[in-house]
Each structure stands twice: as C-alpha cells, then as structure tokens.
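Can you read through this structure? Questions will come right after.
Heads up, one of the protein chains got dropped from this complex, but the rest are sitting where they should.
A, B, C, D and E label the chains in the order they appear, each numbered from 1.
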Amino acid sequence: MNSRQILLSGLFLWIFAVLGTGFVAITEDTTRELIVENERRALLRNLHQLLPAEALDNDIATDTVEVPASTLLGSQQPGTVYRARLNGKPVAAIFNSIAPNGYSGKIHLLIGVYVDGSLAGVRAVKHQETPGLGDGIEVRKSDWILGFNGKSLDNLSRSKWAVKRDGGVFDQLTGATITPRAIVQAVKKTLLYYDQNAAKIFD
Amino acid sequence: MTTNSEITGSGLWTSNVALVQLLGLCPLLAVTSTVVNGVGLGLATMVTLIVSNTLVSLIRGFVRSEVRLPVFVLIIACVVTIIELAMKAFFYDLYLVLGIFIPLIVTNCAIIGRAEGFASKNPVGASALDGFMMGLGFLIVLAVLGGMREIIGFGTLFANANLMFGEAASALTIVLNADYGGFLLAVLPPGAFFGLAILIVIKNLIEERKVVASVASDSLPEAT
Amino acid sequence: MPLMSEYILLFIGTVFVNNIVLVKFLGLCPFMGVSRKVETAIGMSAATTFVLTLSAILSYIINSWILAPLGLEFLRTIAFIIAIAAVVNLTELVVHKTSPLLYNVLGIFLPLITTNCAVLGVALINVQDQNNFLQSVIYGFGAALGFSLVLILFAALRERVNVADVPKPFQGSAIGLVTAGLMSLAFMGLTGLVKV
Amino acid sequence: MTSVMVSSPYVSPSKSLRQLMINVIIGLIPGTLAYIWFFGYGVMVNIILAIAFALIFEAIALKLRDKPIRPHLTDFSAVVAAWLFALCLPMNSPWWLVLIGIGFTMIAGKHLYGGLGFNPFNPAMVGYVVLLISFPKEMTTWYLPEVISGDSLSLLDSLAYSFGFADIQQWDALSSATPLDQYKTGLTQDLAASEIFQSPVFGTLGGVGWEWIAGGWLIGGAWLLISRTINWHIPVAVLVGLLIFAIGEYISDPGTRASPLFHLFSGSIIIGAFFIATDPVTAATTNKGRIIYGMMIGMLIYIIRSWGGYPDGVAFAVLLANMCAPFIDYYTQPRIYGSQDKDE
Amino acid sequence: MIVAILTISLMAGLFGLILGYAAIRFKVEGNPIIDQIDALLPQTQCGQCTYPGCRPYAEAIANGEAPINQCPPGGQATIVALADLLDVEVLEPNDEHGEHHDIPLVAIIDEATCIGCTLCIQACPVDAILGSAKHMHTIIADECTGCELCLPPCPVDCIDMVPIKQTIDDWKWPAPVLSKEIVHEH
Partner (left out) sequence: MSIKLHEFHGGMHTEDHKAESLAPGLQQATLPAQLTLPLKQHIGDSNKPLVTIGDRVLRGQVIADSSSLISAPIHASSSGVVSGISAQPIPHPSGQCDVCIVIDVDGKDESIESQSQSQSKKIEDLSASELIDKIHRAGIVGLGGAVFPAAAKISRGDNLGIKTLIINGAECEPYITCDDTLMQNYASEVVSGIGYLQRILKPENTLIGIEDNKPVAIKLMQAAVIESAVAKTEVITIPTIYPSGGEKQLIKILTGKEVPAGKLAFDIGLFCQNVGTCVAITQTLEQSQPLISRIVTISGDGIQQPGNWEVRLGTPISHLINLAGGYKRNQSESQHLVMGGPMMGFSLPSDHVPVVKATNNILVMLQETIPFTPGYHDECIRCGKCADVCPAQLLPQQMYWEARAKNYERSEEYHLFDCIECGCCAAVCPSQIPLVQYYRAAKSEVRASRQALFRSDRARLRFEFREQRLLLKKQQDEERRRIKREALQKKNPKNPDTKTEVDPVQAALERVKAKKQSQAAEPKNTTNLTPAQLEKIEEADARRRAAREQRE
C-alpha cells in the first residue's frame, strides 16, 4: 500500500516531467537556430560599432584567435581577439581589454585597431563607474570615447597619451578624472600590445 | 463561484500582486528603471500566469495531493523556459536587458500562489481570466513604476522602445526636457523602494477616500 | 586557480558590497514578508542559509556534470528548480526526523524558500559568472549570509518602526519599503570596497 | 481641587528638549565660524537656506499630520538637522540642491516615521547621501579655501550664485576636490602619501583650513560633553574605532598611508563623532551599545575612506550604524537590578 | 530531445519517489497552531465570529479561511495578539460582527419574572446558569462570559446584560492622552 502510493506519486510527477520537457525540447529545437543567429548578430553589432560592416568581408565572429594573458591587456585570463579581413587581407583586430584601475574597479573595453596601428574605435562594454560622473565614457551619455578614433602611437607621442590635467590631449570628464585616465592608459597599453604582437595576431 | 468582475477587481486592485500581496518584488524593483523593461517583464509574467493557471486548472481534477506543488512548479518552470526561449529567439535585446529575471519568473510567488489558491479550485475559464487579470495588475504596476523612475531619473519616457518593437519604435522615445540632468536616485536601488512605497501610499490614500465617501453616502439617507 | 585572497574578497563582496537583497534585488518577498519580528527573521535566515548553500552546491553539480556535458543548458531553470524543491523537501524531512526542536523553529519557513528567488538566482548567477566549484559554494554561502544580515537588521528596525507614530497611509508595507530603501542607500556606501 | 489628573513625579526636569537642541546649536558655532572664515559666505548661505527650508517642510508636515505646530517647531530639532545637513554641502550650492536635500531630510528622514524621536536613520545624513548619489558632480565640486586661492565670493556673490544668477564657469578656477578626495585620488593612482601631500590643499594636520575647522568642532564637542548634552561613549568610541585602523595601517605602511592625525583632522570625523554619531534618536541607547555603535562608525569610516568608493565615509558609516542600532540595543540590554544575567 | 526528456524525467521521477515516501512517512498530525490561536481567543463561545464557538474560529484562522478581526469580545487586543502569533498585519476590528465592550457584560436574571423553564440553561455554553425546572434560575456572575446566548431562548425576556461592576481594585491607570490643540506651556 505504502510503496504503491509512493510509486504512483513518482509516476505522476514523471509523466508531467516527460510532457513538460517534451514541450520545452520541441521549443528549443525550433528556436535553436534563431537564438544562435541572434547571439551572432548581437556580437556583430558590437563589433560593427568599431568597424563599419563594409570595411570587412570575413566572418569576424568566428575568425578569432586566443591570446595569452597579458598585463598590457589588463587581464589574467587568455582573451579573444576578433580579426577583420577584406578580400583575405587583414584590416583590423578587435581586442577585449580591461582598464583595471577605474574609480570603482575594472572597466571592460572593446578596442578596435587597424593594421596600421591606429584606433578604429573604443567602447566601454562593462563598468561600474559612478553614475553621473564616470559613466560619461558610455557613448549613450557623451561623445568622449569617440575622441580616440584615429589616434595611434605614431600620430600622438607617448607623453601625450594622457588626460589634459596630466599634460596629455584627452579631455577629462567634469569632476571625474580617474575614469578617463584609466581608459587612456588601457588604450595606450593595448596599442603597445598590438605593436609587439601584430604578426602573431594575424598569423 | 467568483464572478468575472470580482476576479477583475481583485487582480487589478484589491489583491494586486505587487501593491497588496507584495509578491514578485524582485523583478518589480530590479527591472523597472524604464517603462519598456517593466512592460517587457510584465508581459512575460502575464503570459506565464495565464498559461500556468489554465494548465493547472485543466489538470486540477486528477493531481495527487502530495505531488501537487511539485507538479505546479514543474509546469511553471516549463512554461517559463519556453517563454525564455521564445524571447531569446524573438526579442533578443530585451532578453539581454532583463537577463536573469526571466528565468526567475519561476520563483515569482504570485504564480505558484495563484496556481494553488485559485486555479486548482476553479474552472478553466475563470482561471485563465484570473491569470490575465493578476498578470495585468502586475504589468500595470511594473509599467507605472518604470515610468515614474524613468521620468524622474532620466527625464525620458519609452526609452529603448526599439528593444521590444524594433528599430522603428525608437521614435517613440519622449525626451521631456533635454536640459534635465537626471535625478539618479530614482534609477538606483533606493529609488526602486521609494517608488513602490509611493505607489502603495497612493493606493492607500485612494482606499481611504473611498471609505470616507462610502461612509458619507451611507449617512446621507439618514440625514434627509 | 585564483588566489585565497580572491576567495575572501568574493565572500566579503557577496555579503556586503553586492548584497543579494539590497543591491542584486533577489529574495525580496521573504525580506518584506518575514521581517516583522526578529525571532522569525532569525529562523528564516537559518533555514535560507542552509538551503541556499546546499542548492548552490547541487546546482553546480547538476550544471557541470549533467547539463553541460549533455548540451542541455536550456533545461537549466527546470533542473535547478526541481533540485531546489528537493533540497527544501529533504531538509524538512531531515530536520523533522532528527530535531523536532529545530523543526519547530524552522518548519514553517522551509516551504517558503522554494519560491525565494535568491535561491534560484544564486544558482543561475553562479553559472552566468562561470564560477568554479569553490566559488559557487562561497557565493552561495555569502549570499545567504548577506540575506540573513539584512533580514535580521531589517526586522529589528521594523520592530522599532512599528511602534512609531507613522502617518496612516504609510503604515505597514509602505514604511517598510521606505526603510528598505534607506537601508539600500546606506549600503551604497560600501560600493567600490571590493573592486570587480 | 485638582481638576486634571497628572501622575507623579511632580518635579521639573533639569533640562528640556529645547535646551538640549540649543546646546547643540551653541556647540556648532565655533566650527561654523571657522568654516565661514576659510570658505566664505557660501557656507552661511547654505545654512540659512537649509534652516528656512527645513522649518517650512516641518510646518507643512506637521500640518498634514494634524499635530500642534508651534511646540514642535520651537523644539529646534529641525534647526539642528538643517544646520548639520548644510555643513555637509559644498559651499555655494545652488538653492535647488539645498531644497531637495532638505526635503529628503525632513520628509523621508523624519516625518514619514512620525517626526522627532521616531526616525531610525539620521535625517541630515539621509538628505546628504541622497544628494551625493544623485548629484555627484555638484556634490564633489568644492572650493579652495580662501587662504590658498586668495579669492572668495562676497556675500552678494554667494547669494547670486546660490540662486543661479551667476554663471558657474566664472568660479571654476576656485573649484577643487576636498583634501580627502585628493588623497583618495592619489591612492587610486598608487601614489605614495608623501607625493599626495605635495598638493597645496594639505596643511600640517589635515587640509588647509580644515584643521582649524576641526578644531572648532572639537571645542563645540567639549561644550556638549561639559553641558552633559551627550555622553562620552559615542565620540570616544568613534575616535578609537577609527584610530585602531589608522594607527595599525600607518605603522604597517607609513609610506602610502596618511598619518592618523591627518585622518582625524580632515573631513568630518570630529563633527561626525561629536555631533552626528551622537544624534540620540538614531544611535544606540544602552551604554554598552553606544560603545559598539561608535566603534562601528569609526571603523566603517576608515574602511570606506581607504578601500571604498567614497572619500569621506562619515555619512554612510553613520547610516550603516543606524541600521544596526535597534539590533545592538536589543542585544546589549543592561543587567537589571536583582538579576544575574540579562535574560533571567 | 530524447536526452532532455530522459534527464529531466529521471530527476523528476526520483523527486516524486522521495516526495511520495515523505508524504506517508512523515505525515504531520494535527496543527499545533490551532491550540495556540484558541488560547488567545476569549472563549466567550458567542459565535459572533460566525463560527460555532472559539475553537472552530481558531481552526478557520489556522487554515487561512478567516481573517483575524472577527471576534468582537476579544477586541483589538486579541487581534494584536493573533497578528503577533501569526506574523501578519494587524487589522482593524470588523464591526460587522459586533461591538467590543470595554467593560465586559454579564447576564443577570430578573428573578421575579423567571418561570424556571431551563431554556437558558441549555443555551449557556459555560454552564454559568444555575437552577432546575420550575425553579428560578441564577447566573454565576464569575462564570458568565457575557456571550448573550441565553437571551434569545428566554420566553419571558427576563435576562439582561449589565456591565460588570467595577471596583477600586479593577481600576486601571489611564495612559496619558495626547491632543493636538494643547500648546506647549510651562
């Protein structure tokens, strides 16, 4: 009697589990491709902010290379670099870099570098800077971060890679110097990294 | 038997999930920094409520009592997962914004509460209506709270409408005053609590006025 | 393998800085609902701490040993909630059998924990942040302690506020929410303590 | 003969609530004067504006709550709260900043809970913190002390500034971060303490001017103690709590850490210890509890200052400790007469 | 898809087994909370709460079927006590169920009119009425709970409810009352 009841309960739940999971699995099956496509598109949209779609013709989302951890990229983990090519020739590389010394911690950046070492663009992907002060680095909030476009280690002497207060060329955000300072340094380091490893990145 | 208007009234007002039962607070406070986020999650929750209420009501006749709760949980989890998959497929950007709070609809106590308290005792039609009304009540609060916080915090309304309705909807965004610097408190965590408190107070005040009014109208015939 | 100090930072960060309730907005229903008396708050805290830690472990195992190898990540929510319900139920059983006294204290809170989003939330965040086993455990335990900390402090505050001369429309949940808001205001002072 | 029943005792108390608040106001005067001396009339404008707004808010709240207005307005608690709030603001803050802050101080901080005596959180600190997180730009723009900048606003300019008639840019040259902010900025840049203290804003003990202001608070604090407005427990515990950390850190790493004296004499430690942490309404009330509460504030200040996101943690430390006060009170009940331990 | 179904259904099946086992092995008998609630009710047994006595009401509360504000004899104090026990919000007393008397009432029989029909004896839930057939009845004031159940059956309406006599020993110190008109003066 007891065990029969137990079995019944188990069976009942089991049936519902089978039915429920069945439906979920069917849904998953039908949506899988859409979802993968969505994820790819979201990634591309981010990358295309830095590089116009017409500048490349390869599948940048899959044309990647793993680079080992490097202090120049601010990360202790190996990172992924996306490679853009046009007609098979390298156009640019996009780095996931981290500025470790933001006001409230790490600032995750996406930095696009053309093969010639000039900047395609910089975006702050994830950060915890103070709303109203440090968050001016988001494109949504201000144009500040667009100021990097086109800069390179060649067209700007190394000492000028700093915020204006420190004698450089980059504006600071009103009331928040630390955040820009951190980003400027991170970008500069990423360019240095590219300088040293350009060959490895494009094989 | 509960009448349809009673179900409507209780879902939208007298037993409003958010204002009265104080359930589903996590998404309520976490995702309401803008109207669009609020509505997005509200819709997902509403769909879950309708579907789970309907299913539970359908099977209410033959569920064994000792596995009733697990079966309900299972059903709700499946519904939510399906919705999650659908959102990923069709509203991917909105899904990214709402993030973890979509799967967390499973633990929204309001849903299991309705399954237990209403759907398992009522016919399908009433249960579905109850799910709809409860969900709508929740949705409205999410939207209003989102609107409040968005206006005060950013000075905009319907920002990011494109997340839900596609790029064309970007035009929906209303910027109330371009010079408005924003009152950040409203969009930060404390603002969420304050905002909900304000909504509850407004509801209390309305109730109070209703009581006063009904007392006044009660005493009227005696006076004349 | 991260350093010891990182584990400690993760722990402190989870308890105080990224408090599960006031900053992450999880577990708010029990936070608002079971905070009228300090004693019940303590009971709820103890029960939640146990279940949360255990389910963090279990969900890690389920995810990395079953779901990930089989490519069934989309079933995560279902699998986790089943596991959580099982943990809650088992806890209830074990406590009931071994310690009636403890059961008296915790019993009524246990069923409520299944619908505490902090429990499922922590399991999901662990996956999202790709935490390893130890990190998952620390995160689960830290989140539970953070939950307990603010719940008990909140209950003590509410006991005081309940006897205050609060204006009528604010009495009850409204003033509770205002208090919670002020608590989260205070907790904002701890931001930046642990840099992530 | 006796028309209304009143209960014993039939003796007048030695001190009234109003007297207590007046004592606090008297205690605030030396420090406030020093503040005005170094930073100009803007400070005074802030204080006056804050008090005026506070009284208006208080009167409105009392009216709405159907309470007698005159006795509550004349207990001066609103004046104390407004004054302390105003002292946290950057000088020459725009009027709307003061208004919003005082609104939160008096309404969310005080009257939602039932007014004087019922609020669990320090109202002035609530108002200040709301502003700090909502308007970080406005709230972190401070002005150089007159002795450094050699320039300051006249009373008229300050007023004009406050009410938005004067252009902000005009005075930008005078603006700067507070010494603590600079110190913190330096720390994030991994600078050594000696490098940080190169800046002209630093004086011998703390920031230029700030040392004297802190001295003023110290005099006021002594007055509060002498006039028995406050007990010694909380201020002493706050200072001890802070110094435990400050001295420990300084000894272990004198190169990068500021001296304990710098910590004491810059920012709002002294006023915090004597005037803010001691707000009786929001502090712990048992003697043992007061010591725990004070130590907690002291330590939190240091923790937030040194490792957290804010240059001066007093407000947050006080609010965090307020949050714990009922709990502390509950578990530090004194042993009552005739019992061996508190629960028996 | 098969893997998915297998995985989850295995987990669910296992879980169902455990639950089924639990439901039988650890069935909880009775509900101690009912006793605790019952202990807080005034035991007037008057039925004004719409339940046939205090215990049924206690059961209804424990099952979540009745709100805690339906007992007029208990008044606000009982509501507060119940709210405290059950950890729920304090409610206003529901006037629909009757009025709370600050000074409890007791029944008194007009002995000159009483015909000794014993109907009231049968109605009294606490045996507070003494007497036998054809003899006049008396109410033991100390035992009378003031439930008024004896009033309707009496054919000659000889039972009245009167407030309990207050003595100096029952006197309660009044708490200070605050009024809004008074202006501070010393």
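In this section, contacts are C-beta pairs under 8 Å (C-beta built on N, C-alpha and C of every residue); 3 or more make two chains touch, one makes a residue touch a chain.
The model shown is predicted, which means the values in this text are computed figures rather than measured ones.
Student: What shown chains does the left-out chain touch?
Tutor: C, D, E
Student: Please give every residue of chain E in contact with the chain that is not shown.
Tutor: 38-39, 41-45, 53-54, 77, 80-81, 84, 111-112, 121, 125-128, 130, 132, 135-136, 138, 140-143, 145, 168, 170-179, 181-186
Student: Spell out the interface residues on chain D facing the chain that's missing from view.
Tutor: 1-17, 19-20, 68, 71, 75, 77, 114-118, 231, 280-281, 283, 285-287, 290, 329, 333-340, 344
Student: On chain C, where is the contact patch with the chain that was removed from view?
Tutor: These residues touch the chain not displayed: 160, 162-165.
By definition in this document, only the chains that are shown with their structure count from here on.
Student: Which pairing of chains gives the most C-beta pairs in contact?
Tutor: B-C
Student: Please identify which chain has its centre, taken as the mean of its CA atoms, farthest from the centre of chain B.
Tutor: Looking at centroid distances, D is the chain farthest away.
Student: Would you kindly say which chain has the C-alpha centre located farthest from the C-alpha centre of chain E?
Tutor: Max centre-to-centre separation from chain E belongs to A.
Student: Going by C-alpha centres, which chain would you call the most central?
Tutor: Answer by centroid distance: C.
Student: State, to the nearest whole Å, the distance from the C-alpha centre of chain A to the C-alpha centre of chain D.
Tutor: Using C-alpha averages as centres, the distance is 43 Å.
Student: Out of chain C, which residues touch more than one other chain, so two or more?
Tutor: Answer for chain C, listing residues that touch two or more other chains: 74-75, 78, 82, 85, 170, 175, 178, 182, 185, 187-188, 191-192.
Student: Do you know which chain D residues sit against two or more other chains?
Tutor: 108, 130, 133-136, 309
Student: Which of the residues in chain B come into contact with chain A in the complex?
Tutor: 63-64, 66-67, 70-71, 74-75, 77-78, 81-82, 85-86, 88-90, 92-93, 96, 181-182, 184, 187-188
Student: Within their complex, state which residues of chain A touch chain D.
Tutor: 101, 103-104, 130-133, 174-175, 177-178, 181
Student: List the residues on chain D that touch chain C in their complex, please.
Tutor: 64-65, 108, 111-115, 118-121, 126, 129-130, 133, 300, 303-304, 307-310, 313, 315-317, 319-320, 322-324, 326-327, 330
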